[in-house]
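The full complex has more chains than appear here; those shown keep their coordinates.
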Amino acid sequence: MVGTKEQYFERVKGYKPEAFVGGERIKDLLTDPNTRTIINTVAKTYELACDPRFERIMTAESPWTGDRISRLNHIAGSIEDLEMRLELTRLMTQSTGTCCGRCGGCSGLNALAATTYAMKKDGIGEYHGRFIDYLKFIHRHDLSCHAATTSPKGDRTKPPSEQSDLDLHLRIIEKRRDGIVLRGAKAHQTSAIAVDEMIVYPGSFAEGEEAYAVACAVPNGAEGITYFLQFNSDDAERRASNDVATLGNPLYGGRQTMLVVYEDVFVPWERVFMCGEVKYTALCLRAARRTHIYNEGPCKAGFGDLILGASKFLAESNGLDKAPHILEDFVKIISANETTYASAWVAAHKGTEMPVGSGVFFADERFSVLSKLNANEGFYEVMKAAADIAGGLLVTMPSEMELKDPGRRALLLKYLKGRSDIPTEERMRMFKFLNHFVASPHAAQAWIGGGAPYHLRMALYEGTDLEEKKRLARSIAFGCE
Amino acid sequence: MVGTKEQYFERVKGYKPEAFVGGERIKDLLTDPNTRTIINTVAKTYELACDPRFERIMTAESPWTGDRISRLNHIAGSIEDLEMRLELTRLMTQSTGTCCGRCGGCSGLNALAATTYAMKKDGIGEYHGRFIDYLKFIHRHDLSCHAATTSPKGDRTKPPSEQSDLDLHLRIIEKRRDGIVLRGAKAHQTSAIAVDEMIVYPGSFAEGEEAYAVACAVPNGAEGITYFLQFNSDDAERRASNDVATLGNPLYGGRQTMLVVYEDVFVPWERVFMCGEVKYTALCLRAARRTHIYNEGPCKAGFGDLILGASKFLAESNGLDKAPHILEDFVKIISANETTYASAWVAAHKGTEMPVGSGVFFADERFSVLSKLNANEGFYEVMKAAADIAGGLLVTMPSEMELKDPGRRALLLKYLKGRSDIPTEERMRMFKFLNHFVASPHAAQAWIGGGAPYHLRMALYEGTDLEEKKRLARSIAFGCE
């Protein structure tokens, strides 16, 4: 059965992780302003999954339990699954204006499904069965998952073993009879504190780096884990605010990432899905990329849809929504949104099973990467166009809190007025809303999130058969009748 | 049965159109250097259609005759047809490095299939049957067709009726018992002289402009028709060359367009598919755009594949194919190619039947337009990257004709050498080949061909539901728990 948001809230009530934001200990996930937003967003994944209008997009049938489950816990078994997942991503960002928090978890589950299958095929049998058991547990309870991927890494010029501190990549420091002990950290983890489970999987490691080749599942707030939440200006603003309704995205806020530190965290064997098999780390990373990156495009297209809508509203309220140069701005936003969406859509449709026989489907790598690269560039174009449309109040708007005083309210409503049939309060709020998206960390997040663009560009290069292109060129250049 | 290139050559032998290029009368289509190229290209459409490897891409089954026919004469009846057509387009440009010449004809046939169906549904019965009969004729002989769309238009600020010359839009000057008489011209017609049939269809006209609302089919070299071929530098170069092997694209040359003048050309009724029904011109134009524009992307991606291959060759011969900045150049070319391809692919897959019930499928208009807009910008990026990779010889290469003299040959092979294991003759030819694509009219053709970008941008704007986006933005901006 698809989980409900009520069930999710109930579970969250039980979580008491060691977590800090802005120098303060988080007392209650459900009421702390910086965690409430991400909990609202994860709750929205359950809410939409229970909405019959979105059943095809938001849910799937588990082949292991037969349950109807959230698609975010589904192992993609077909092209249609791949397509529906990107529609889910766009729908979620359209519906919340922020990261759904579970996307990485979905990628992690899919990557491990493929990787443990590959190990099993090669005779390393213990992990796949364990993973499937774990998956059934997830499906049965429709738990929310997050992926723990990127270690802090320290000095990028040096391999893990040459770092001044060996813990700069998460590692196994002890193997016990009942499980393993982890030390290190995972960085940039979106919404980790708001989910039920963290799916840990490794980057690509070489022989001699066995201690770093670890995949497992860790429950929210496991002993030894500390969460340090990001603290951008908008996080600080929300923390300090007396009325979240006056913020740019009242309910869902901005993307909330965190550094998750593992101080000798114990993981029992039944939750361990790789333990030293460096040979499979490259496959795992590639699988994760193929399942994850193509969602970056729809994710940003969803933001872009909101930016487009807000821009339209503000253009109207400025009286300029038919001006030729404003129309061109709309076109720039639309182009950026749909270009990245299109690449992702093709990535899904040209997806393939990997490894063959596993039944796990992954998006095409080249179009995935392309979608992400187009999303990066596109988002900055979207920001320019939106700023151009909105004009100065995008950044010079006073706080809506001023409206609580009748005298100041009168002055602001008088002087911030646009087209007279559009309520000035709505206009103010929409400026704040747009500000949240285009005068904020969003673009930098878009650029950096999901992997360094340099590596993605090189993946596009390496994934392209240049010899075949050379053959085509030769055949015409040296052609004769 | 799919036609063969031999049959095509045989038919061409019979065509003696009144045609001029560079101030000279064309004496023989098959031997004139400026028409031979486009005939080779059209012939290639038949050759590949007869090649079993490409059967699925290049051919289809005619529902009217049951014949296996060239896909370029096929009325798209499914999403798969739409997808296969774009693969055909990329395959053809990869295989010839130029316009296949029949793409517009295919678009014209599809547009008229839909338009005549719509008229029939509204009780204007004569055209559809006639058109189907004509289509059967085309299918039975697998004739090659070209579309005659754009009138010269004169002063763009004025409607047809206010032009200083009423003939600046092609028009019906007389309706007779046995047919109609046309006067005017169609501009920018690619390969028109190399095909069997020209499919004439109108732009969008308003009430009072009935004389311009004409669709019909005119055979190659019909009485009263004069063809004026374009004369770019590369056309002149080919005309003057003693050895086409030394040219950039030896067999297929560059895109060859022409101005086709109609001096009182008679068309019998059985070949007339619209005659004054201005109400249907908008549908016809939209259908043509939906079937045509999404092929611009794959077309340029095919060129881009050749440019990529040539760039790879030249980077190797310069010894720089692993330099980091050259890899980034490759990535720019790949990104441009695949981005426009991706948009087109989605256009095909999101295609729909129009009008409902007609059985005729058209690509999605928004993604079609996007593909074209991305192709435009992308091609200039491709050109920059290719120039960056190739270096100076891209434009400073002496003529290969010098090699015919042993002394000059020795000097040139000595001093134009790159990596020593790559033959200098091949290097020279590849520079010329790349020059043909990136130091040439190709980019301007890409930009302009298929319709003014301004109108396409506006189509993207008009095709996007901004109210829906506004609703999404409002729902989050004004959201509360």
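Order of writing sets the labels: A and B. Residues in every chain begin at 1.
Note that contacts are C-beta pairs under 8 Å (C-beta built on N, C-alpha and C of every residue); 3 or more make two chains touch, one makes a residue touch a chain.
No experiment lies behind these values; they were computed from the predicted model shown.
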{"item": "2 chains shown - copies of the sequence in the complete complex", "value": "4"}
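Throughout what follows, only the chains that are shown with their structure count from here on.
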{"item": "Whole-Å separation of chain centres (CA-atom averages), chain A against chain B", "value": "41"}
{"item": "Interface residues, chain B side, partner chain A - complex", "value": "40, 94-97, 245, 248-252, 305-310, 312-313, 327-328, 330-331, 334-335, 338-339, 341-343, 345-346, 349, 366-367, 370, 373-374, 426, 429-430, 432-433, 457-458, 460-461, 464, 466-481"}
